[in-house]
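Excluded from the complex is one protein chain; the other protein chains are retained at their positions.
After this line comes chain A, so read on.
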Amino acid sequence: MRLSFLTAATFLLAPMAAQPLVQPLAAQSLEEIQAQSLDRAVTEHTVPAVRAFDDAARDLVMASAKDCRPEAMQPAYNAAFDAWMGLQHLHMGPVEKDGRILAIAFWPDKKGLGPRALSRLIADQDPIIDDAEQFAQASIAVRGLFALEYMLYDDQYDGYGRDSYSCHLVQAIANDLGRMAHAIDVEWASDGGFKDTLLQAAEAETPVYLSRMESLQALYTMLTSSLENTKDQRIGRPIGSFEKPRPARAEARRSGRSERNVILQLEAARDLARKMAPQSDAVAMPNTEEAFAKTIALAEALDDPSFEGAGDPMGRLKIEIIGQNIEAIIGHLANELGAPLGVSVGFNAGDGD
């Protein structure tokens, strides 16, 4: 991904200097609004997100223990991926720690390292899968949701039986996901956890953010950069260029989740935006709401689960338009959410190429 200079330059000035565009409810200072916004976003958006992923990953572990074969595991796999889509935009704190976000979802895999590493592991019958602690150190190419997707959905891997090496590998990947999901939940949602790092800002035990405005700005950065990521990667990779569309580069196409992931990501971003909205009434950001509704409707209307349609001009255009609409959402967010809250986009993991 090429850095968009404009995006990178989208910065805010001294928080004290930013003038809220929408006059807040009488007698509420910008600081009070920021504190309320932060509180709602953290407790009503982030905490449920880490809880949901922990629960879904635990179900996946149990499903793998009961029957490790693809058909039996696929429902729990999809539920876990759904829950991850509600969390993956929060690229911060326990999600970012120890590179967990990469270990849970290593994508895009531009050099095809996943299948290469999985095939080698299976050919060698590598005993690393028998020791959870060791497996946690293994290459992210053989861990997480995308390694599991190869095992459960790719013809090259999905023909294994109970008690085979592949079966134990699948269980090891599920267990590793369960371990990480639980660690994120505990480190985020417990007393003194990352939620308090965000909420208490400078007063937190180990401060990362020096004011509530900084905490809020971090969440706002996650919101917009996740949308940019969806546009540039989930949409941008499969559509490629007009001359050279790349449907085989769609995210999670083997499990037919490419379209679903875009929709779930948009829904997660919308929920975060709503929780952050300066007034509890969603009317505070009418253009944003309209743009989200329209974009999600366009994605739902695609009816192209794996983005195979990217291969023909009309299908490709439909997908491309979703990306353009996402860009519109980002613009509306800046005006209707960022500006009234006195926050803007900071540096994010998508900077760089």
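Please note the rule applied: contacts are C-beta pairs under 8 Å (C-beta built on N, C-alpha and C of every residue); 3 or more make two chains touch, one makes a residue touch a chain; residues count from 1.
Quick note on the criterion: contacts and distances are computed from a predicted model.
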Which of "Putative iron-regulated protein", "PotD/PotF family extracellular solute-binding protein", "Phosphate transport system permease protein PstA" or "Efflux transporter periplasmic adaptor subunit" matches, in UniProt, the chain that is not displayed: "Putative iron-regulated protein"
Contact residue for the chain not shown (choose from A:V47, A:L113 or A:A284): A:L113
Contact set of chain A toward the excluded chain (per top definition): 2-19, 21, 99, 102-103, 106, 110-113, 134, 137-141, 208, 210, 214, 217, 240-241, 243-244, 248-249, 298, 301, 314, 317-318, 321, 324-325, 327-328, 330-331, 334-335, 339, 344, 346-353
